[in-house]
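To start, the structure itself, in structure tokens.
Only a single protein chain was left out; the remaining protein chains are all shown in position.
Here is chain A:
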Amino acid sequence: MLEIKNIKRAGSDTLESLFIEEGKIKGWNLSETATDTIDGKGATVAPALIELHAHLREPGQEQKEDLASGLAAAAAGGYGTVVSMPNTSPVVDDPAIVASLIQKAEKLGFARLKPSAALTRGQKGETLADLSALKDAGAVMFTDDGRTNENANVLRRGMEYASGLGLLVSVHAEDATLRQDGVMNEGVVSHELGLPGNPAAAEAARVARDVEIALLTGARLHIQHLSTGRALEIVRQGKKAGAPVTCEVCPHHLTLTDEALRSFDALYKVAPPLRTQTDAELLLAGLLDGTVDCLATDHAPHTQAEKEKDLLEAPFGIPSIEVAFPLMYTHLVKTGKLSLEKLLDLFTAGCAKVMAWEVPTLEEGAVADVVLLDLDNAKAVDPKAFKSKAKFSPWAGEELYGWPVLTLVAGKVAFQG
């Protein structure tokens, strides 16, 4: 039995002890003696975080990231479970790939991997992948993320089929014909900088279409990385109308704006793009009123050399899985915009509800996926120390609170800081 002593539950100042046995929570403040003891030194304990949107790049792009580096990075970020995206090379549209990813991840002992699989073959948006075989192999969700679902009818059929399997479809909601070759938000900044813009309307228009398909089919739809206030408003209306729609927001869209592109640093090139301050504020309002169901990172590692290309050529994506919680805690909780409980909910229960998984708790009998968070001491973001292969960050050098100091997955140490 393992005892984690001197820890606090969120919102409490009392030091307590959590007991874990055989991968499950045994109870609180038991009188039994443990074989192992970890001193929490006053850290705050919570269920381990859940990531619904990470690019782990395996198979095929291991120079950017692989399961070992990506899942170690996730554990260091406080995550116990990670849903990986299928836009790898080859695409995860084959049950054998799903099975091999799960097998490999199990041996690593970092965060738990729950792969998503492609909705369509090759993510081409034309023909549905073998969805039930993919589910049997262990896929937990279907998505063509990385690509946009241009054919509305294919998406409709995919959602209907997936809902018959009890799984959801998640979408990168952007109208590619409106997005064109945009590399940043279309607006004052893009026009001043002379960079091709991606209008907010590309997202809103596509979200409107997809919410209608959810209403039509009654099938669950999850909208990834919402970046605009307009699209969020459409989701809000859709939810009111009874559409079975959920959505996520990423830390970079809450903390950065298109003004960052004035540096001409491709580090800030991300899809969907960084928007305006108004959008960031509207997204925050969406967190507060419950329109946003969860926070997801869209962790998108690339090599340094790729990010040092020019802005047209550099790939999209910001690696963030190791800083997401401290970043949100510092920006939202420390500033009084959000309660700690609400933030933890967006990183844990909110994600579980989207997936229709059991809501994680620290009660007796629950799986011992646990994180300890140091809320009292600030530490600067040091990309060189990242476990991810992508050792760069828009927040490099920023002093943040809320760093994970211990992550347990099924009672085993996956990360210790």
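FYI, a contact is a pair of C-beta atoms (placed from the backbone, for glycine too) under 8 Å apart; a residue touches a chain by one contact, two chains touch by 3 or more; residues count from 1.
Convention: contacts and distances are computed from a predicted model.
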Item checked: Protein that the absent chain corresponds to, by UniProt name, given "Pyruvate ferredoxin oxidoreductase beta subunit", "Aspartate carbamoyltransferase", "ABC transporter permease" or "Extracellular solute-binding protein" -> "Aspartate carbamoyltransferase"
Margin query: For the chain not shown, which residue from A:188, A:288, A:356 or A:380 touches it across the whole complex?
Written below: A:188
Next item on the list: Could you tell me which of A:126, A:313 or A:358 touches the chain that is not displayed?
Entry: A:313
Next item on the list: With the missing chain put back, which residues of chain A would touch it? List them for me.
Entry: 187-188, 191-195, 263-264, 305-306, 308-313
